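The complex appears here without one of its protein chains, the remainder shown in place.
By written order: A, B and C. Residues from 1 in each chain.
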Amino acid sequence: MAGPAHPEAMAPPTPGRTRAAPPQMPSTWWSAKRIRTYILFDATGIIYFLIAFLGIRLINALGAGPEAWDAAMESLKNPIYIAFHLLTLVSVIFVAVRFFRLFPKAQPPAMGPMKPPPGPIIHGMLYVVWFGITAFMTAVLAGVIL
Amino acid sequence: MVEKTIIITRFDPDRDEKPRKQEYTVPCEDSWKVLDAVNFIKDEIDATVSHRWSCRMAVCGSCGMMVNGEPKLTCKTALSDYDDRVDIEPLANFPIVRDLVVELDGFMHKFESVKPWIIRAKEQAEDKASLHPEKDTFGQSTEELGNFKQFSMCINCMLCYSACPVVANEPDFLGPAAIALGHRYNLDSRDEGAEERHDIFRGEGTVFSCSYANECSEVCPKNVDPAAAINQAKFGTVIDWAKGLVLPRGGTK
Amino acid sequence: MRALLLKIEPIIWLLFGQGILIGTMLLTGWVLVVGLLIPMGMVDASALSWDRAHGLATSWLFGVIPVGQLLLAALLVLPLWKGAHHVRSLLIDFGGAERDGAVGSLLYGVAAVGSVLAILAVVGL
Partner (left out) sequence: MDVFRHDIVIVGGGGAGLRAAIEAAEKNPTASIALVSKVYPMRSHTVSAEGGAAAIARDDDNLELHGYDTVKGSDFLGDQDCIQYFVEQAPKELALLENWGCPFSRNEDGTVATRAFGGMTTKRTWYAADKIGFHMLHALFQHSMRFKNIVRYDEYFVSKLLVEDGACRGVAALDIRTGEYSTILGRAVILTTGGGGKIFPFTTNGTIKTGDGMALAYRAGVPLKDMEFVQYHPTGLPGTGILITEATRGEGGYLRNSEGDRFLVEYDYGVGNKAELGPRDMISRAIVQEIEAGRGLSGAYGDHVLLDLTHLGEDKINSRLPFVRELANVYIGVDPVTTPIPVRPVVHYMMGGVDTDIHGATEMPGLYAAGETACVSINGANRLGSNSLTECLVFGAAAANHAMDYANGSAEGNEASLRAQAEEEAGRVENLRGRKKGGERISEIRRELNLAMEAGFGVYREQASMQAGVGATAQLRGRVADLRLEDESKVFNTELITALELMNMVEVAEVLAVSALHRKESRGAHTCKDFPTRNDEEYLYHTIARHDPAGPRLGKKDVVLGKWVPEERKY
């Protein structure tokens, strides 16, 4: 096994009647593909954190006037930023794909009289909405429309 | 017939400071499940190996073990799926009582704490002595049954607890099977206890501790999909919590 | 600390969930254009000149809904919560459950402060 789990994991409410060996974590914790996917999914949290603060900086610049805005936009040309944004894009797509797959089954089977559509349809709808929003935002921000 | 090396985790609290591994060479039939190899060792090679099993048909839930690092129902897992070295360990994330036997009481406690029974303000059948099979049973459509049927298929094998990264680290976490069970009753059209259980779900070991690793559902031998149950339960819990903010509930049972 | 977290867990979870869902949906186009296409010169920078950018950000729908500011707020606030929550669970998965009360509060604290900053920034446009 990979290593010790929390020493109290799955411990009985009152101490067991004989000495027990402490719980171990499964050894697949590092090797299994599924687990790596899950860890990466959680790790995208860091990226989301950073991109949000970067965005706040940009909006502050936007509020501060044209010079600040132009300087901020200029700074984004730095290869480090570009690399970070590439990473962010990959993360966002990865989050979307994994989350959209897991989302349908987390829908309650019925909320009062309402019943959500079947899983595959929700799954498809999520993609449609995502593509739609992305296409629209891209077009607007890139100055193609509006 | 092939010879395989079966490695078994041994731990005897009277003798061993901590678990150790022991290897056995076992002549295995092609049709064997992993459990058959352990039973062979117990019967023919080393009678001191301790493990739990009973039904050998994947329904009693006692024979869960780690096989090459993954939680498996050993009576359902073909030995031929593995190479000639098979590492069999007690279920991960549980205290080890002895050899392949783990401590169940922590699980039973969580299981019981979700109130896994039909909660009603008033019982359906008033007079038990003269119950009538049609009048006094609840009507339930196949669709209503379908809402919770999947979550009622849990055999309490606890593989999901061995797979869940949160269980490994958060002792309070109610865990997949227990929450799925509570949620199964919440979804049952005969039950009226959802609010009560949602309060439990928000307490220690809350449903929100689940980070949707989905490992529980991946390893579940009965396709219960506890990850679905937990994440549905989150919705229900949030809704009841919000309702509670708007109209404070006086004196819940 | 932990007890407080337990109390507010439903709100956090709601914000977090929307962070994944709405956050992801809004971020994709944003990152694509603002972070990649314009800096790499594939889209002309004039598309987001200050005038146009400010105009878009402060546009109104039907004269009553500040749609630009609302979208920006969502885009900035929600990912913070997704970030905080996921980093917290990542830390727990790496054995940090003991310190979860403090670490969790800290992470959510940062997210909360970030949210306030974001809203101030958006409102200040």
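Here is the rule we use: a contact is a pair of C-beta atoms (placed from the backbone, for glycine too) under 8 Å apart; a residue touches a chain by one contact, two chains touch by 3 or more.
All values reported here derive from a predicted model rather than from experimental measurement.
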Quick check: which displayed chains does the absent chain contact? A, B
Chain A positions in touch with the non-displayed chain are 16-18
Residue ranges of chain B at the interface with the undisplayed chain: 12-15, 31, 42-44, 46-48, 50-62, 76, 97-99, 101, 104, 108, 112, 115-118, 123-125, 128-134, 136-142, 144-145, 148-149, 152-153, 155-156, 181, 185, 188, 190-191
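In this text, only the chains that are shown with their structure count from here on.
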Is the chain-to-chain touch network here best called a line, a ring, a star, complete, or other? complete
Taking each chain's centre as the mean position of its Cα atoms, how many Å separate chain A from chain C? 12
For the pair chain A and chain B, the C-alpha centroid-to-centroid distance in angstrom is 28
Rounded to the nearest Å, the gap between Cα centres of chain B and chain C is 37
Residue numbers in chain A touching two or more further chains are 6, 42
At least two other chains touched by the same residue of chain C: list those residues. 86, 89, 93, 95, 97
For chain B, which residues are in contact with chain C within the complex? 165-166, 168-171, 202-204, 206, 208-209, 211, 234, 237-238, 241-242
Where on chain B is chain A touching in the complex? 11, 13, 18-19, 66, 69-71, 89, 92-97, 102-103, 105-107, 109, 146-148, 161-163, 165, 167-171, 175, 187, 211-215, 218, 225, 227-228, 231-232, 234-236, 239
Given the complex with chain A, which residues does chain C contribute to the contact? 19-21, 23-40, 43-48, 50-54, 56-57, 72, 75-77, 79-80, 82-87, 89-90, 93, 95, 97, 110-111, 114, 117-118, 121-122, 124-125
